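With one protein chain withheld, the remaining protein chains of the complex are depicted in position.
Chain lettering (A and B) follows the sequence in which the chains are written, and residue indices restart at 1 in each chain.
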Amino acid sequence: MSPDVSFFVEVVVGGLLSGVMYALVAIGFVLIYKTSGVLNFAQGAMVLFAALTFVSLVERGLPVPAAFAATLAVMALVGLAVERAVLRPLVNQPPITLFMATLGVAYVIEGAAQLAWGTQVHALDLGIDDTPLEFGGVLVSRFDLVAAAIAGVLVAVLTLFFHTTRTGLAFRAVADDPLAALGIGLRLPRIWSAVWIASGVVALVAGLLWGARLGVQFSLSLVVLKALPVLVLGGFDSIAGAIVAGLIVGAAEKLAEVYLGPVIGGGIEGWFAYVAALALLLVRPAGLFGRRSVERA
Amino acid sequence: MPRTTPIRALLAGAALLALGAGASAAEQYFPLQSYRVGPYAAGGTGFFGGFIDYLNLVNSRDGGVNGVKLTWSEGETQYEVERGVEVYERLKSRPGIAAWNPLSVGIAYAMIDRITADKVPLITINDGRTDSTDGRVFPYVFPLLLNPYSETSGIVEYLAGREGGLDRLKGKTIAVLYHGSPYGKETIPIYDLLAKRYGFKVEQIEVPHPGNEQQSQWLAIRRLKPDYVVLRGWGVMNPVALKTAQKTGFPAGRIVGNVWSNSEEDVIPAGESAKGYVAITTQASGAQYPVIQEIVRAVYDKGAGNLADRKRIGSVYHNLGVLNGILNVEAVRIAQERFGHRTLTGDEVRWGFEHLRLDEARVAALGAKGLFHSINVTCANHEGEGRVTFQQWDGAKWTVVSDWIKPDWATLRPIIEASSTAYAKEHGLTPRDCAAEERADAQSGKRAAADIK
Partner (left out) sequence: MNTPMTALPHPARFRRLSGPAGIGLLLALAYGLVPLVAGDYLLEAILTPFLALALAGLGLNLLVGYAGLLSLGSAAFMAVGAYAAFNLSLRVPGLPLPAAFLGGGLAAAAAGLVAGLPALRLRGFYLAVSTLAAQFFVAWALNRIGWLSNDSPSGVIGAPRLVLAGWSFEDARGRYAVSLVVVSLLTFAAWRLVRSPTGRDLVAIRDQETAARIVGVRVARTKLLAFALSSFVVGVAGVLWAFAYLRTVEPAGFNLDRSFQILFIVIIGGLGTLRGAFLGAGFIVVLPLVLSRLGAALLGDGFDSGTLEMVQRIVLGALIVAVLIREPAGLSALLDRLFTRLFDRPRRVPA
């Protein structure tokens, strides 16, 4: 390959792998939005809280599997508590009220995380060696490959869960038509609880992988900003959409930064993903995979 | 400088106190706009912790400065400008304010008009507005030790040293990775200027805030194949830069960090990938300096230390806080020799900062030999010709790897003056005549000394 071509491939591959990381955060949003119509902005705080709890437990001498199990339990509890204490009393309120409530929850979780574990920064070493691999002149990050694999496993597990278990089936029924689901006797609160627990678990996985990339610190909660354009593009209610949109957003923003950046000025990644998602939405208003009927003007 | 015995000084102080504008007990107050929460909490706890530790040391060891006790209180800002302003407005009417030390460029900018009207010094150690170096236009602002321009020059001098001389920079390529903010962009023209002068190629690449994703920037660097990468980062951007450098195969040993990319908080999250990384500093880290040891004994061993974690004693931000304490306290001390051993007004402390001259002997006497080099603040030069050194991260601690380097102040001064002159014009200010002030000052200083005697 000529250097230019291999560079292009490198940019695209790097972008796709970053995109998987965005999708990982986006899935946490999708799970909750799909069943209860809530854009859960506390997802970022949950990612931070999960990573901080895990790393603090490890630093206090807990073996990694034990720390992981403990954090898993904590995150499930956090998800459950948010659902019980905040979302359930607000059921049937307009979406924007729910959205604001999750922002309030984000304050509480961020405050609690720092109060409990301090404001220090931490390194999180998952034991994945990050020297780059080379394929015919193209460098690929080993860490990102592993992360993508883990994200893939997570998606597979979630998909299996929704398609084979009873709870999963109920979940899909609720997502399709809450009233009908209620009508046939599905217990909505139990499903909401399950979904919030699941989103706590997704936050843990995202927290560990992003924490290993960034270090565990307050800025970890900002990763949601990378997930939002993915959500717009993929639809707020589609896991497959989140994955595909994540790949598109990741590759597009890297290509834009590298090839368009020098022309109009660098540092455009911050807004480019939003504009790209928007441009696509003007053609397909419900996103790539979102349900069409809902949000069209 | 008048020689005064302690008793005479006390008497003079007491006399002045009786005359003074109703100043309360002899206390000098430091209002602290600290940030211990939020994204920059790690830096804030270190810096303000070190500052408070030093004030504590001076109080417990010396009973304050010539009997004037140092006091302080904190207002949390989370590094947000409007909170900083709120804290300023809340604390500004307290008696005996010595100086403001926000350690935040944004808060400092919002305070410039306010402190100038209130006649209290504003200390922006290592940061702040480059043109406030010109004390003729900014009488109350002190960007002590280092401004962004001299930092740039210091880094280029250091790289030249690694190559074996400034002439060896010719034909080299340096990539500057900067944070997408006014702070990050400030040095763009200086790198361009120095590149032209020394014949190296410079490529400046922006990382959008917050900088948690840098794949594309480092791929661009990989294509550029620079000899060095300068990191002008902030917060999470720094560890991500080091991690992504490793991912794209750029060696950490050829990355040089600026003054906001030089702390433990910037490298620890990057883990293994930060090994070998070098960064500029005005104060060496480590706890081996006598003044830090004294703080350990007199403050921490008595349970009065400010850092929650003793392991952070001697870290970059903690030592910067201690150094900031030394500079503030010495400015007060110098001003006291001129105005009397009592609670000083902000304007008097400003005079102290404008005569803050600590040579290497004085620095050693303060127990800070090796911690920092020297400072020489004047009416016209509020930066004070701070020297810089470079430290390398070995995975656990920083080690000094260079001498104390002198930035090329002579080259920078005309650019700074052009900018400050424009500011003066925009704001309708007449620059001070420093020479005339010094003369008048010497006259009245003699009289004051005679009065004290």
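In the analysis below, a residue touches a chain if its C-beta (ideal position, glycine included) is under 8 Å from a C-beta of that chain, and two chains touch if they have at least 3 such contacts.
Quantities reported herein were computed from a predicted structural model and do not represent experimental measurements.
> List the neighbours, among the chains on screen, of the chain that has been left out.
Even though it is not drawn, that chain still touches A, B.
> With the full complex in mind, choose from B:81, B:224 or B:296 the residue touching the hidden chain.
Of all options in B:81, B:224 or B:296, contact with the hidden chain holds for B:81.
> In the whole complex, not just what's shown, which of B:26, B:41 or B:123 touches the removed chain?
In the full complex, the listed residue that touches the missing chain is B:41.
> For the full complex, which residue in A:107, A:135 or A:259 touches the chain that was left out?
The single option touching the absent chain is A:107.
> With the missing chain put back, which residues of chain B would touch it? List them for me.
Within chain B, the residues touching the omitted chain are 34, 36-37, 41, 45, 73-76, 78, 81-82, 85-86, 88-90, 93, 105-106, 109-110, 112-114, 129-131, 180-183, 185-186, 189, 208-209, 419, 426-427.
> Which chain A residues touch the hidden chain?
Residues in contact with the chain left out: 37, 39, 85-86, 89-90, 93-97, 99-101, 103-112, 114-115, 119, 225, 228-229, 231-232, 236, 265, 267-268, 270-271, 274-275, 277-278, 281-282, 285-287, 294-297.
Here, only the chains that are shown with their structure count from here on.
> Centre to centre, by mean C-alpha position, how many angstrom separate chain A and chain B?
For chain A versus chain B, the centre distance works out to 39 Å.
> Under the stated contact criterion, what part of chain A meets chain B in this complex?
My answer: residues 7, 10-11, 14-15, 18, 114, 118-125, 130-132, 139, 141, 143-144, 210, 213-219, 222-223, 226, 253-254, 257-258, 261, 265-270.
> Applying the document's contact rule, which stretches of chain B touch chain A when the two form their complex?
Its residues touching chain A are 36-39, 41-42, 45, 180, 205-210, 212-213, 215-217, 219-220, 222-223, 235-236, 239-240, 243, 246-249, 265, 268-273, 308-309.
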